[in-house]
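Notes for the one structure printed next.
One protein chain is absent from this view; the other protein chains keep their places.
Our next item is chain A:
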């Protein structure tokens, strides 16, 4: 009998506990009507703005990019220490997606639905971010400054909440091909590209300059397979002299290293996404890298010149707020993203809403810190439509002074217009 009562009591207790748990989750699934001002600005309180990102902290792309979010975080710490933006501190939630689109979908839903972030900033990767593009726009979450050069982000009609950060890959492909033609007109130009939109769009850009079929050999690699011997071998056999690279940092190093092992030393022209010299040194080693990468050509659109004022400020922030982590292109990149977001947030006013933030960027008034003006506007969600050419000489990577912009389908040589540093690098601070 006692057993019976005990069982019964236990059942009742379990039922009660389950009911309590369910009630705790009760945050009603009913869609919002959008009239409540608090709902127009989730993640915003009187003194904080919470935003989130998905980054490859583990997995195949981690070694090349995991330092970006740390740099952005350091920049936000610097801003917060100096009073924040419009009196609000920026809280930055970084989630690891391992460069795996399936994981990206889960962590981004977590950020939007559980952590209720105001916006997603600088989600990294073409394949990864593509998988949440629809989701973020359906939920009207500002999807700012995506860390990829895919042209998918620049579709204001279809994806009004998404804005790019990188110069797009068509622009980069065209600029690299143009530089190849200008420097060595008779060379055999080939391309090694990632097996997704990244590769496709660099090919598209290069073919704008070289004409259809102008690339003597196009090889593709897949991120999940860490061996490019077959691809490099095919390029060597095809007699390629200038190899354009649409590769992430890890695979740039892999391509250069594999070619060296095969005794093959072509010229390498890399997209900015995979052309950061200090990061490549990390892969290839201090002793080999300067030799293998002498003359290595890449593109950039951010103020990373070793003697620039932005670099000086970012170095200082890096030392103070990032434990003096190695200073490289990713550091400049991460902090520039932070700067642009801070500028957008400042422009969104004292009571930022999601729509207000998007409007502030679409207004075309943002300046950023690039070497060319930003292209944001009501009908353009692309950040940079031009890039400067950089090369590595004696272990130092810097601009050579040639800058290209894509105007329609034509590549034009333009003058760089670097943005001067103002207000200690904190937007809105006079």
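We take it that a residue touches a chain if its C-beta (ideal position, glycine included) is under 8 Å from a C-beta of that chain, and two chains touch if they have at least 3 such contacts; residues count from 1.
By definition in this document, contacts and distances are computed from a predicted model.
One subunit of the complex is not drawn; among "Branched-chain amino acid ABC transporter permease", "tRNA N6-adenosine threonylcarbamoyltransferase", "Acyl carrier protein" or "NADH-quinone oxidoreductase subunit J", its UniProt record names it "Branched-chain amino acid ABC transporter permease".
Considering the whole complex, the residue from A:140, A:182, A:195 or A:241 that touches the absent chain is A:195. The omitted chain makes contact with just one of the residues A:50, A:130 or A:178: A:130. Within the full complex, the residue among A:50, A:72 or A:103 touching the omitted chain is A:103. When you scan A:224, A:363 or A:378 for touch with the missing chain, the hit is A:224. Interface residues of chain A facing the missing partner chain: 1, 3-4, 7, 22-23, 25-31, 57-59, 66, 70, 96, 98, 100-103, 105, 109-110, 113-114, 126-127, 130-131, 134-135, 138, 195-197, 220, 222-225.
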